[in-house]
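What follows is a short report on a single structure.
Here the complex is missing one protein chain, while the rest keep their positions.
For reference, chains read A, B and C in written order, and residue numbers begin at 1 within each chain.
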Amino acid sequence: MKAVSVEEAVAMIPDGASVMVGGFMGVGTPERLLDEVVRQKKGNLTVICNDAATPGKGVGKLFDATLVSRLTATHIGLNPKAQQQMLANRIAVDLIPQGTFAERIRAGGCGLGGVLTPTGVGTLVAEGKRQIEVDGKPYLLETALRAQFALVHAFLADYLGNLAYALTSRNFNPVMAMAADTVIVTAEHIVPVGVIAPDHVMTPAPLVDYIITNSNG
Amino acid sequence: MKAVSVEEAVAMIPDGASVMVGGFMGVGTPERLLDEVVRQKKGNLTVICNDAATPGKGVGKLFDATLVSRLTATHIGLNPKAQQQMLANRIAVDLIPQGTFAERIRAGGCGLGGVLTPTGVGTLVAEGKRQIEVDGKPYLLETALRAQFALVHAFLADYLGNLAYALTSRNFNPVMAMAADTVIVTAEHIVPVGVIAPDHVMTPAPLVDYIITNSNG
Amino acid sequence: MDAQEIIARRVAQELRAGNLVNLGIGIPTLVANYVSPDLKVFFQSENGLIGTGPIPEQGMEHPLLTDAGGRPISALPGACTFDSAMSFGLIRAGHVDVTVLGGLQVDAHGLLANWMIPGKMVPGMGGAMDLVSGAKRVIVAMQHAAKGKSKIVKKCSLPLTSARPIDLVVTDLAVIGFPDGKGTLLETAPGVSVGEVMAVTEAELVVPDKVPEMKL
Partner (left out) sequence: MDAQEIIARRVAQELRAGNLVNLGIGIPTLVANYVSPDLKVFFQSENGLIGTGPIPEQGMEHPLLTDAGGRPISALPGACTFDSAMSFGLIRAGHVDVTVLGGLQVDAHGLLANWMIPGKMVPGMGGAMDLVSGAKRVIVAMQHAAKGKSKIVKKCSLPLTSARPIDLVVTDLAVIGFPDGKGTLLETAPGVSVGEVMAVTEAELVVPDKVPEMKL
């Protein structure tokens, strides 16, 4: 783990990068990193995030600034700007079931090629996917999903990189922290090593590449 | 969740049942439940456990009492009694890679039909299994594993059934607590509801069917 | 009693002690208002919480404790949190005993459409497909008809949410179940006759000789 400024961290992300962003309706999203992505005008991004949040909040800021060219999400129903950009064909949007979204990212982070899920069998979601039977029951093969960067927000981080999340801000952060080449973290509080009890660490230190230290939150 | 005595709990397990047992070399194994299984002479069991532990410890006790007829595990190298019973064809043993063992149980507990793993491709482990390519890379299809009963050992349990595990006694307990029809738990300490912080619960209460209350540990 | 209250009260009666329950947005959310705390039902919020409590008093909200819509909620004693992979593991494997969801159409065999209307903006299915495929019991809570058109249809014209039939529909007019896969009128709303229900129902339903009235 390396401590860096938010400016340095975001400077590493090239235009056109694939970026996983933690959070659920903007809760548990690294706002400071997104603000800086907007400030540095990183464009043409492939964003992987549960939802499009709302304008002005979470990944919603990236749609406000029209920085997104592709989006993989489970719903965008509460962000009219993302919807407009989708309808205008300015964003290619791939909408997938939320459980499948979670498992595909987990598979990417755990070295699995994919998982077999019953979700989506017999629906539009099955189109173009392999259907595989196990014990006579049909499943869809859903393949692993990874990204170049994961932007993660933790509640506590220590100086080794161990992370703990609070309440419903955990959501997709732990699985994304395993599924990207480079993991960049903001935390509400950065604490000395040993303050987070071993049993309470949710993301082990070796998974984290960079922690933003020039400002919390 | 229902609080029961260890005698009542084990009485529910019929001869010939399939039983997942938490623990890794006997660490994190519900010893009191196994002692009672031996006392009630539940026989012909299908045991699913990471290893055969050692004689006198953990699931080792079930081999001491020759109660096991089938075993799915990752290694039995430190239990000569289990080995003897395997060589004498008194136990059918299915040895599988440890990561595959964990994922098959997790799949069983998470409603997945199976997972694609690179582990075992091109080895004896691949025999009789479907090999599936994703993006040109070969994977083995490893199917979900479930049992009738899971015997789980926690560090803390509350009176709703929320569980927390300590240090290396966590191991397979959380995934097994999701993958069985009936989940029976022993805990080192049973605490009032609210004592385990929401973020520190590792097995949510609704997964637990029975907690043994007539003696801790 | 308005239509929504009828539906929510009737659905609440389906919940059993200790059930793990996931409520969708809209009418389903109202169900919690009619469940006695003594029943010790666990409510799951799929963004990562079991043990959701009422909306917090003003000033007691916390930005990191929210429902699936991002609105502040509270957590009851004994609540627990988890990540999204765990949350949908609970849903997909049937650890969630009951899910209550809204619907656009339910057909005569219990197939549900509730996530998209072709030609209109598709907001995404969120967790709906996993909930319908995985929860042990799926209850649809919806108005019987919309703009004068029956939502209980012969065959869904809208894209299905799952190939798995649901278990029960509760509307402002009726309770419909699917024994042996056949839509069956189980109850009528207070003061509503069987004939009145069938008059606004497109699907052919099995109608038993005696159809009791909902007890609310």
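We adopt the following convention: a residue touches a chain if its C-beta (ideal position, glycine included) is under 8 Å from a C-beta of that chain, and two chains touch if they have at least 3 such contacts.
Computed from a predicted model, the values in this text were never measured in an experiment.
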item	value
Omitted chain - touching chains that are shown	A, B
Option touching the unshown chain, where B:A65, B:V134, B:A166 or B:A197 are the choices	B:A166
Of A:L116, A:M178 or A:I211, the residue in touch with the unshown chain	A:M178
Which residue of A:M12, A:L124 or A:V201 touches the chain not shown here	A:V201
Subunit B residues that touch the omitted chain in the full complex	24-28, 50-51, 53-54, 73-78, 83, 87, 95-103, 105-106, 117-125, 155, 165-175, 202
Sites on subunit A contacted by the missing partner chain, in the whole complex	1, 106, 108-112, 158, 160, 162, 178, 193-194, 196, 198-199, 201, 204-207
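Just so it is clear, only the chains that are shown with their structure count from here on.
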item	value
Any chain in contact with subunit A as well as subunit B	C
Chain of greatest Cα-centre distance to subunit C	B
For subunit A paired with subunit B, centre-to-centre distance based on mean C-alpha positions, whole Å	32
Numbers and ranges of subunit B residues touching at least 2 other chains	110-112, 198-199
Touching two or more other chains - residue numbers and ranges from subunit C	49, 75, 81-82, 85, 88-89, 91-92, 134
